[in-house]
Each structure stands twice: as C-alpha cells, then as structure tokens.
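First the structure, then my questions, so here it is.
Every protein chain except one is present and positioned as in the full complex.
Take a look at chain A:
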Amino acid sequence: MSFLSRLAVKSSGFSCIRRMSVYPQHYAEPVVQKNKQIEQKSELAKLHHVPIKAAVNKASDTVFHDDTKEKMVNYITKKGNSALARSLLSKTMELIKRTQTEHMNLAKGDDKDKINTNAETLLKQAVENCRPLLQVTAIKRGGVNYQVPVPITTKRSYFLAMKWLLEAAREKERKVSLPEKLAWEILDAAHGQGRVVKRKDDLHRQCESNRAYAHYRWS
C-alpha cells in the first residue's frame, strides 16, 4: 500500500492488526540531525502535511552523538539504568583513547601516523569486523536436527556483533572492570584479532561445512 492510501486508511481509523503505538500510523519518524535534514530535503518537502512523531529523549544533534554508541548503551543497560551504562561506555572510550595515545607516543617514525586514536571510529571498526554474514539454525527433518546455515539481516548482524563484544567483555575476572575488558575487546576486534572475531570466523566455518544442508531451508 502506498503512502497516500496508508494515510487514508489510518485516518479512517480502522486496521486489521492491533497496534500498540501511541502515534497513529500516518505519523512520520522525526529527522533529528540537521545535516540529514539538508541531505533529504526533497523527501522531507513531502512531509509538509504529515504530522511528525516527537523526538525521543536521547536524541540530539551534537557532534558527540553517534548511532553506534547509542545502540551500544542500549545493549549495556541492565534494568533500565541507562545512566550507568552511559558512564560505563564513556569510560571505555576514555580507556581506548588512552591506550591508543600511549601506543602512538611509544611508536617511532612513520608508525606514529598509522595508529588510530579516535575511539569512535575504532568502535565502529570493531563492530564492523565482528559482523557475521550467516547463522545456523536447527531444522528438524526426519527426526534429525540439522544445523542449517541461513542468511541474516543487516540489523541482526549488527546486533550479534555488539552482543558478542559485550558477552566477551562480561566474561572476566571479578577484579577487572567492565570498561577495561570492553576496551581490550574493542581494540582487539578493531585490529581483526581477539575472541569475538574468532567466534565470527568459527560460525562462518560451521556454515561452510554445513552448506550441504542449506536446501533444508526450503525443502
């Protein structure tokens, strides 16, 4: 159904599926970043007559805002304590920055310029390096469970990458703090090493060896 009719359907107030959202379905998502607004100018011109949802309470348009960081905070959060999660992540970022700067200062000559000291890009690089392409799911055929490789969506691959990073960070001794361990894991993953990247490679290897079962996905 196109945008036009979706509007009509919703304003007439009937729908077959029960929706839990407070906003009616014709409300559009807000575009919080100003540079994004300039980018999508032609599309946003169409929203002139469309009501917009309110910006969420962690949206902002500053240089400190980063989508990956925001997602990471959500995953770190336990029992709704996002303030703690935020402070943990900022401590992690600080530790990354410190270690990288130390490396840079110890390095000599040309190596100095090669060392990345930007914690945000390092985090992004780490998540990018940990993203799996495939996953195995158990499918029962003839009383036997087969591990069948299935492709996953981009969103899920990002979720898995961040989840694995956190799982690796939480698997630690009591004396080590979470930010410390998380910083190590992120630094390792950003350089394509470490347990999380290995986990991804293991999964890919398993998918590769089980490729003969792939047809169970549809037959």
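Just so it is clear, a contact is a pair of C-beta atoms (placed from the backbone, for glycine too) under 8 Å apart; a residue touches a chain by one contact, two chains touch by 3 or more; residues count from 1.
As a convention for this text, contacts and distances are computed from a predicted model.
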The chain not rendered here carries, per UniProt and among "ATP-dependent DNA helicase II subunit 2", "DNA replication complex GINS protein SLD5", "Small ribosomal subunit protein uS9m" or "dolichyl-diphosphooligosaccharide--protein glycotransferase", the name "Small ribosomal subunit protein uS9m"
For the chain left off this view, which of A:A59, A:L133 or A:A212 is in contact with it?
A:A59
Filtering A:S82, A:T99 or A:S177 for touch with the omitted chain leaves A:S82
In the complete complex, the non-displayed chain touches which residues of chain A?
1-2, 4-5, 7-9, 11-14, 16, 20, 22-23, 30-32, 34, 37, 44-55, 57-62, 82-83, 86
